[in-house]
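Have a look at the structure below, then the notes.
All protein chains but one are shown in place.
To keep things simple, chains are lettered A and B as they appear, and every chain counts its residues starting from 1.
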Amino acid sequence: MATAITTAAVPNRQRALSEPLWVKFGLIGLALAFLGLFLLLPLLSVFGEALAKGFDAYFRALADEDAQSAIRLTLIVAVIAVPLNVVFGVTAAWCVAKFEFPGKSILISLIDVPFSVSPVISGLIYVLLFGLQGWLGPWLSGHDVKIIFAVPGIVLATVFVTFPFVARELIPLMEEQGTDEEEAAVVLGASGLVLFWKVTLPNIKWGLLYGVLLCNARAMGEFGAVSVVSGHVRGLTNTMPLHVEILYNEYNYVAAFAIASVLAMLALVTLAAKSLLEWRFSKEIAASARH
Amino acid sequence: MIDVRNVRKTFGGFTALNDVSLHIAEGELVALLGPSGSGKTTLLRILAGLEFPNSGSVLFDGGDTTHVSARERQVGFVFQHYALFRHMTVFDNVAFGLRVRDRASRPSKKEIAERVNHLLSMVQLEGVAERYPSQLSGGQRQRVALARALAIEPRVLLLDEPFGALDARVRKELRRWLRRLHDELKITGVFVTHDQEEALEVADRVVVMSQGRIEQVGTPTEIYDHPATPFVYQFLGNVNALDCRIHNGQAVIGALTLPAPAYAGVTDATGVAFVRPHDLLLSRPGEGGGAPAVVRHVTVLGPLVRIELTLGDQVIEAETTRQRHAELQLAPGQRILIWPRQARFFLQDSWEGTSFIAEDDLSKTSAIR
Partner (left out) sequence: MASAKSTVLPGFGPTLGYTVFYLGLIVLIPLAALFLRAAGLGWDQFVSAAFSPRVLASYRLSFGGALVAASINAVTGLLVAWVLVRYDFPGRKLVDAVVDLPFALPTAVAGIALTAIYAPNGVMGKLLTPLGIKVAFTPLGVVVAMVFIGLPFVVRTVQPVLQDLEAEHEEAAVSLGASRLQVFVMIILPAIFPALLTGFALAFARALGEYGSVIFIAGNMPGISEITPLLIVTKLEQYDYAGATAIAAVMLVAAFILLVVINTLQKWRRARFAGA
């Protein structure tokens, strides 16, 4: 996810350089019309369809048992995947940003892999590994361990798809901040963890929060990868996005959009928090925008 | 050729130009000189049509061009950082102004090529036509920018600190080269600079500006020898600004009293006296006239000697030749007499001043104490 640049409109574009007023209004109108059609309309329709049969139907859909377990599963997956990826992100950023070593660029490219791979393939690779006909399939079923078509598989696929977010935010940020402060702390006698906790962490806290925000949004909303590894068993292996799909395919539109609306609200909260962080702490997180 | 009348320009709450009027004659090379914030660049950009004044008017050859856009004004503009189009070759850059003309007035490809090549040889850059700006040095880039501006045969050439981004040696070369080019082409030119040496060396006339106002307009010699205001005095060359008391037609600077007949009616007013270091005559007590001063510090700078003196409770700087220094045998603590060849007095907060010019024979001067 690229960092939105909170741009200030160039305030003093002189009259000498400006388009005629009608061109300006025309372009603004066109842009807003396009955005209205492609962004606003879908967003509004989620809520419109969810409330098509009134608030009662809406809340009933959300209170439904399967819906509740889908929500629970989504939260569990996020609660596991996000911290795991935070630990990875911080670790990877530390070793990439503060040290020089051969093969560093390969490492960085590897971190970008989930972004270039289709979500379906992200799920496929785990099926190939842990599925019944996968490498480890026979061994796993022999030991009665279920990964694919069970919660662990979902967690794994989610971890794959979301692990770059925190790392990609922190690496350029920590590279930009350099090693001066940490070196000074070492000279003063600080040990590893103390060093990190007291010196590095305060400097990266807003970038970290930003990365966690993006990671979480993606973890809760991931569909393609999770769809491949889940067994689509209602009440057991369905996250919210998957449940939306099931309800939609059963023509249960109100319920599908009801759950979708919860996800949409999550997206809006993420966007709002993202904008807030960018606006207040742009310098502390802006390093990644330089890519 | 260009008339600026009572132009006023504000940016938000800041007044960049405050009632500025100026006339620029055909074929002149005029320098707008002043510190940053003086409004010189704003004035230049208004001449170009890149800014528009809040009030006042600009006339080109008598025609009102105040609100004419830069596109229609037919001016050539050279920027401090060249503003060459990076994705175009030198040739394409110079040809740009000719190529964007509409069908009717556009020259043929052959004509464009001829013109561009002629211009490139005029700025002594034949052979780089196919290179890109990033492959040229700073001085070369600026010459391309100049060729590009000249390609459209502008009525006037406007340059915004054209040599500001270059290092000292290149700056000096290009300065002289610009002057020669101007003489050859006989084009009207206005350039902005904060470097007084540049203005004095290159321009036919200098417009000294400060805080949105014109302080003085004149030839380089005029403004150097006869600065009209305290600001001009202090901006150009070294000067001593001394506190003085003006009373009954006399200016008293410590032990030094000089006649100021213009202020005959003034009683007990404070003022400022400006004396250039090289306008101070030094002599040994008993051998000449003047007020007593004590040498504090002597610095030899190549062919000149700079002497720091105390006159009463004020510090004054004098400049003299090595020869004179050898004659006087100046050393710290030594007492000598000083007398100004020329001085200018201003009543406090006044723009109008009066001058004092010494007569040749020091012995004829009066009021020496």
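Remarks
Everything below uses one rule, namely that a residue touches a chain if its C-beta (ideal position, glycine included) is under 8 Å from a C-beta of that chain, and two chains touch if they have at least 3 such contacts.
Values in this document were obtained by computation on a predicted structure and should not be read as measured data.
Here one chain is not drawn; of A:Leu73, A:Leu140, A:Val166 or A:Ala217, the residue touching it is A:Ala217. Listed for subunit B, the residues touching the missing chain in the whole complex are 48-50, 69-71, 73-77, 79, 81-87, 96-97, 100-101, 132-134, 141, 145, 148-149, 151-152. Where subunit A meets the chain that is not shown, the touching residues are 1-7, 9-11, 13-14, 16-20, 23-24, 27-28, 30-32, 34-35, 37-43, 45-46, 49, 88, 91-92, 94-96, 98-101, 107, 110-114, 116-121, 124-129, 131-135, 156, 159-160, 163, 175-180, 182-183, 186, 191-192, 195-196, 217, 220-224, 227-228, 240-242, 244-245, 248, 253, 256-257, 260, 263-264, 266-268, 270-272, 274-275, 289, 291.
Note that in this section only the chains that are shown with their structure count from here on.
If each chain is reduced to the centroid of its CA atoms, subunit A and subunit B end up 60 Å from each other.
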